[in-house]
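What you see is part of a larger complex, with each chain still in position.
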Amino acid sequence: MPDRPLILIDPLPRTLDVICEPDVRKRLEALGRLVISEGKPMADAEVDRLLPEAEILIGQTAMPKARLDRAPKLRAIFNVETNFLPNIDYREAQARGIWVLSPTSSFAAAVAESSLAMAIDLARGITAADRAMRSGTELYGLAANEGSFMFAGASVGIVGFGDLGRQLRALLVPFRNPVKVYDPWLPADVIRAADAEPASLDEVLATSRVIFVFASVTTENQGFIGQREFGLMQPGACFLLMSRAAVVDFPAFLDAVRSGRIRAATDVFPIEPVAKDDPVRKVENLLLSAHRTGGMKAALHQIGRMTVADAELILKGLPPVMCRRADPAIAARLRSMPVAST
Amino acid sequence: MPDRPLILIDPLPRTLDVICEPDVRKRLEALGRLVISEGKPMADAEVDRLLPEAEILIGQTAMPKARLDRAPKLRAIFNVETNFLPNIDYREAQARGIWVLSPTSSFAAAVAESSLAMAIDLARGITAADRAMRSGTELYGLAANEGSFMFAGASVGIVGFGDLGRQLRALLVPFRNPVKVYDPWLPADVIRAADAEPASLDEVLATSRVIFVFASVTTENQGFIGQREFGLMQPGACFLLMSRAAVVDFPAFLDAVRSGRIRAATDVFPIEPVAKDDPVRKVENLLLSAHRTGGMKAALHQIGRMTVADAELILKGLPPVMCRRADPAIAARLRSMPVAST
């Protein structure tokens, strides 16, 4: 059947097996002829040879204008690493009506539930209490909860209200927290529609008992939470860094935690893996997580589910509905490091 | 104003300050003449002298028939330790139309949020990952989440569906867990009304990925979760013991955890404080909490709020709506140990 659409699959650093459960893999195979490069990037010669017939490209293959010129049938490019990188000429793709897509919300559910648990952990001292009991220093009665506070009803601030922030906000509903959101990319009405109050960064930091940071790194916001900003936070505030280390001034962050003024959790570090002798490993009042809140098998499978569902729609002539569309202007501003593996 | 109602306050092991925030204390003082014994039980002679005029008794004062006979104006007794104890002749109190009440749900919100955080902690390995990072043994990438599973959507079992169980169930809503409940004291319709499925104990244990135990201890159920029951659980199941140590066979519980078949969290221990050399302190796969999930200041303040609100209603001739009413038959079956302090 020579007419079946040609689908190039070049998912490094992912593999097809990691992102597709068997039933999703089957749906993908039913869509067309798959040419798959796993474990290594697809060879340039092969890409160039196949592009003239390709209708779908799944992967982070370099797609400068010259290659788009060679791909007259191409209808969609799916980034399955889930951060838009400068590998594509986004404006040219748009001009040709090629969908450039990424299932960016794949990790949201995994990160959100971890973030909530870590926030309650900080408020209630769960990990610290386990450590105390293991070292024989636990207290009982009211003394056991000195410094603890109820997470339910506590004022919450969210910095960055994309997929992660919204998913977290949904989990908060039964806790009835008043929620303020800082997100300079969003209109107030979008934030209010999620039962949250739009606010400036300073207001969020100064008035929230629990602060979640989900902001992406852009060319403009590196280190935007620094010494001044940590100084704005309330004594005893809990600060959860869940997106990228580069959005905070990391030394200022650790100083604020070490001083005892705030408690914190972080899933990200300026250099990963963290050095064996990095003093961050010994900081008190800091819940440590080695960049692991997102990387669940179930989250990776989401990548495949969302990609295949949208590929199905596109091949039927319908618009995609599950993945995020790349905006050329935004893609140019993002500064995430590529994922090293998985 | 000699007609103001006489209110006896004998709250040991609580104190009035611990259970009443200032505004609630003021409301209590506005209700009548308070006679308060703090720090020690009210002297028998004083109790006997005051009972003929007393309209409200707040505390765990012994109230056998002989004393009820001396208290013709008594309208309500509030147990503020929050477990009905055998200190009252419940049948005689009922026969006289005396409300016997306790704000038993005071601790529900505090316990529920801790329970949820601990459950996600077990599912996602949060405390264990912090420990690993402190000891320099953390992994990265997919390996960091070996054995983890998404709490969202995981099958949940709840054993005991009183205030704690229901509060926890409400927190689960955004996670969309299928929930089964075992509670032999409740009709199926009550469980279904909370979007949960009634089930036998064995079914709950055998089919749930995460099991919460909130059951009270009665004369009939001591150690009802033992070796056979732990054997029914799925490999990798998470078991959270949040009510009383006596509902499980504790050695069988620890064996199941040590074997690696299940992960667990416990807030309660057969003997508290736990001995410094108790081997429970070293068990892997066990999240340790030294009977601290309930004892928050905010929870203790709930005791005062609920007690005073119901006292206000009763003195207006209205029925109480916030506290639980003692059922003589049930009160006789409960076997909670009195609280040592606070």
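The letters A and B name the chains in turn, as written, and every chain counts its residues from 1.
FYI, a contact is a pair of C-beta atoms (placed from the backbone, for glycine too) under 8 Å apart; a residue touches a chain by one contact, two chains touch by 3 or more.
Remember, predicted model here, so these are calculated numbers, not experimental data.
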{"item": "Total identical subunits in the assembly as filed, 2 in place", "value": "4"}
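By definition in this document, only the chains that are shown with their structure count from here on.
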{"item": "Interchain centroid distance [CA atoms averaged], subunit A/subunit B, Å", "value": "38"}
{"item": "For the subunit A and subunit B complex, residues of the former touching the latter", "value": "18, 109-110, 113-114, 116-118, 120-121, 124-127, 129-134, 136, 138-142, 144-145, 148-152, 170-171, 173-175, 272-274, 276, 281-282, 287-293, 295-298, 300, 340-342"}
